[in-house]
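Some chains have been omitted; the remaining ones sit where they do in the full complex.
So that you can tell them apart, the chains are marked A and B in the order they are listed, and the count of residues begins at 1 in each.
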Amino acid sequence: MIEGANHTSSELLAIMSARILRDGQVVFAGVGVPLLAATLAQRLHAPGLTILFEGGVLGPFVVPGELPPSTNEQRCTRKANMILPITDVLLLLQRGYVDVGFMGGAQIDKYGNLNSSYIGDPSNPKIRLPGTGGGNDISSLTQMIVTMKHERRRFVEKVDFVTSPGFLDGGTSRAEAGLPAGGMFKVVTDLAILGFDPVTREMVVEALHPGVTLNEVRDNTSFDIKANGIETTESPTDRELSVLQEFDPDRIYTA
Amino acid sequence: MGHASTLPKTYQKLRDETAVRDRSLREKVMTLEEAASFVSDGEHVAIGGCTMSRTPIAMLWALIRSGRRKLTVSRSIVSTEGDLLYASGVSDHIITSWFSQGIVWGISQVMRHFTENHVAKFEEWSHMSMGLRYRAGAMGIPFMPTRSMLGSGVRDVVTESVKEMICPYTDDKLLLLPALNPDTALIHVQRADKYGNAQLDGLQFMDLDIAMAAKRVILTTERIISNDQIRRTPDQTKIPFLTVDAVVEAPFGAAPHECYGNYEPFFSHLGAYAEATRRDPVAGVEEYLNRYYREPKNWADYLSLLGVTELLDASRRGRSIVND
């Protein structure tokens, strides 16, 4: 972890994720770090990025210092191009208008399946988590970027419950389940950027953040993880950090 | 007393239930208490809005005070109102896609307490699936085909309620989501006339489909406006009077949640609630119910407890969406 004097690990996640987004894309963003990252990308290198929020918002510009508590309040609609019913904004995913979905996760496995429903046995869980929201829809219907802290308890061999499908059992199992489109694209953690093998669909390390070693990633991952021509990411810039801090002055999402 | 079935009715039953409703243009303004009496124990009640937006808090407040039991409750996304429905005993079965106060406050300890101890059920569907189930109900069809939920655990835990099929046109695998036709829908809007024509500003959520799908609709509104005003801008009407059975004027009817263009969430009130229920879920929510739900003499009394300073602050922030 490279939580330095000048940034928190949430800020690192937001910045590293933002860099993956490209101008002109249509991004379905969850609240928290995804919302911040998308907003950051919009202000820095992707002015034509179109953000969609689950509450029914298309193409907004969130106002600095007025972050919404979820993707379903009026703060999400600032300078939006369109407001539409929830079902219809989610149907944009099914119809194929969205390039990438972007959300956080509580638990992920080596095939990129996400769990945000139950820790432990689903019929008698240790912890009942809040559930899917649009997570299942987004991950079922488009390409996904997931951003989360890199911890052994979060990076598991097999999730306790598949809330949001990644590549299911790997290989072609996702398409066979009835999900021919989309799938996991990147996982951005506070240690590394991870991708997925195009054939086996297993998670692989693609880049390490400055100062992080591959062993550190492996120590914080409870399954075997391969590396794939590893690069090193650039440190967060002052510009990135200052824009983030402008948007979240109270550190609601970047504490 | 059993729970409401949330699986599709036969077309004949759906039609028969609708045929006997009084769908004429008639005045239907009443009090919160009168409207609450429309709901019977064991029914399926759908709640409009989403998370902290346009939650029909005033109507839920009246339902909790009326002592309803064993409602099955469905909603797009459930926030603090879910805690209160569980803890008051009004509902022991909530069908939704996400249930917690809101991400910034962490996980709901009240939801955890009731579900992990098997006191109440949290039936989880994907967000779009909730929407498509209401939409199928609104359209008078028994199911909606979709591509979502396939392959996931979310699909597996509701396996008794869903069907799969191979598309006869394309050979694709499809999930058939069962229509959801609630017994009663509770919807809060910015303005409606005495007949129940409702005009919604900003975020619509799933409210249009819920209103069309339900067997009975109770509208609460920030303000009752004239039918003349409705007829001047008919393309702004989102819910037609013929689906509506009760209209209640309830200013700040979504407080401490938000009502688009009128007021934002009451953040410090909600923060205090989160803090209290984090310390002790059972005692925290019980104390909250006593103080805000059981003890006030009436809705104005409830609003007084929220505090004029908070009401003004939430309004100031709320109106900024149209007057910045």
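The rule is short, and it goes like this: a contact is a pair of C-beta atoms (placed from the backbone, for glycine too) under 8 Å apart; a residue touches a chain by one contact, two chains touch by 3 or more.
It should be emphasised that the depicted structure is a prediction, and the values quoted were computed from it without experimental measurement.
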The overall complex formula in this file, labelled as shown, is A x2, B x2
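What we mean here is this: only the chains that are shown with their structure count from here on.
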Within their complex, subunit A touches subunit B through residues 31-32, 54-57, 69-70, 72-78, 83-87, 90-91, 93-94, 115, 117, 122, 124-137, 140-141, 161-165, 168, 173-174, 177-180, 252-253
Listed in rising order, the residues of subunit B that touch subunit A in the complex are 50-53, 76-77, 96-100, 102-104, 107-108, 111-112, 115-116, 118, 122, 124-129, 131-132, 134-135, 146-154, 157, 164, 172-175, 202-209, 258, 260-261, 264-265, 267, 318, 321
